[in-house]
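So that we are looking at the same thing, I have put the structure below in structure tokens.
Shown here: the complex without one of its protein chains, the others still in place.
Lettered A and B in written order, each chain numbered from 1.
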């Protein structure tokens, strides 16, 4: 800003560049040396090999190895190879592995605020997380939280919106959800319970059979591309849209602080750049696949939209629920206040740019100009 | 003296195992209740699955020292079974010292530290019910300690056979 003012004073009428790349400002006079020490790291995660999340983690490890010419070699272990899925956090925190990949919401039991960096019902979407994390202090807040556990963290994958419930009951109106037996987890479980559904946090491995045999009526798992191999479309009739419970799946990479501090500067930068590259790549990759997956789902099941009044009711209950959490947990309040402030700030641009949704020509001229 | 300690440990392992073996009853009860509530009354609990998991986890952890004192841990003793009793005792003492003790001492310490981290954070499960999980981690540390104790008892008993006057 100071730079802008001094140069700007020459001609008050003319405006200068509006933004600044902070990294360039900081490093334009810094010499970077190539280190020679070689590091072998282990990476753990809650993902089995069949999940696309695993591929996102592998992408990061590959990027680091390629960019560092093998000086930082990260060996990837899927869930249960080194430690059980839900123990990845502790394993990295204690140094049994140097790096982990996650969906931060899994660590809700350690601090409720982790969910805010993962996905919030009716919260930030992919674009929102990307901007909030990079420009609005989201990453710093996240690093503060992971820092409480001896970890350094970076955004490590933005996988866009999830799809709604796979269901054998057609549900579009509020009363359809009353008494519906649903499998989901986390904040959304409490929200659906408040809305009158009977929600069960069935363990992931039991979902398919439970849904197939009618133990439950409906279940959500993840985004279309993630869900496709699970074959839920073989055993259900409807997909109830939209996936309001997770408008944007944010993943994180987290590093054992000692291991991170031992890295020379050039490798630290390689890691940071590879993380950013993974975050960007994953969004494009998954969303291209999502479209293909939804197309195939549509051949088997009916895609049903909740009606507007119902979605609004869901939104209201969610707001009340999140406010309760904010009152209870200071770290949740810090994160959610920041996210909500960003949502407010950004609304003016969202409003102004609306109506140019890149629908196909025929769709657009039929009058459907908004998403 | 030593044989009294060994006997005391054995009795303790047996009694605590017999007592905690009853965890199977609430375990059975909770699972049946969950099925009944979900299938019969369409109102599954939010705590059933986790409760089941905790009961099962504690059940088997409490069982490890009990199973040891009962000689229930499977072993490949087809080679050693033929040896004279003193040789068997010598091998038993040696394997307990070399294979068992270092691992179980470290496991007791590590699981103690693991529980302590959890206690300090009053850690809860990452679920809707969010029960505290530090008590479960404490049970884990405690049970490794019980197993370690049982190992000491086994060592004492083997050494006593080894150094007894009786010719066998």
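Here is the rule we go by: a residue touches a chain if its C-beta (ideal position, glycine included) is under 8 Å from a C-beta of that chain, and two chains touch if they have at least 3 such contacts.
Here is the rule we use: contacts and distances are computed from a predicted model.
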item: UniProt protein name of the chain not shown, from "Electron transfer flavoprotein subunit beta", "Acyl-CoA/acyl-ACP dehydrogenase", "Integration host factor subunit alpha" or "TRAP transporter, DctM subunit"; value: "TRAP transporter, DctM subunit"
item: Contact residue for the chain not shown (choose from A:45, A:74, A:99 or A:215); value: A:215
item: Touching residues on chain B - with respect to the absent chain; value: 17-18, 20-22, 24-25, 27-28, 31-32, 34-35, 39, 49, 52-54, 56-64, 66-68, 70, 72-81, 88, 91-92, 94-96, 98-100, 102-104, 106-107, 109-111, 113-114, 136-137, 140
item: Residues from chain A at the interface with the omitted partner, ascending; value: 42, 48-50, 75, 77, 79-87, 90-91, 94-97, 202-203, 205-206, 208-210, 212-215, 229-231, 234-235
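The working rule: only the chains that are shown with their structure count from here on.
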item: Touching residues on chain A, where the partner in the complex is chain B; value: 86, 90, 105-110, 179, 181, 185-186, 189-190, 193, 198-203, 215
item: Contacting residues of chain B [partner chain A, same complex]; value: 38-39, 42-44, 46, 48-50, 114, 117, 121, 123-130, 133
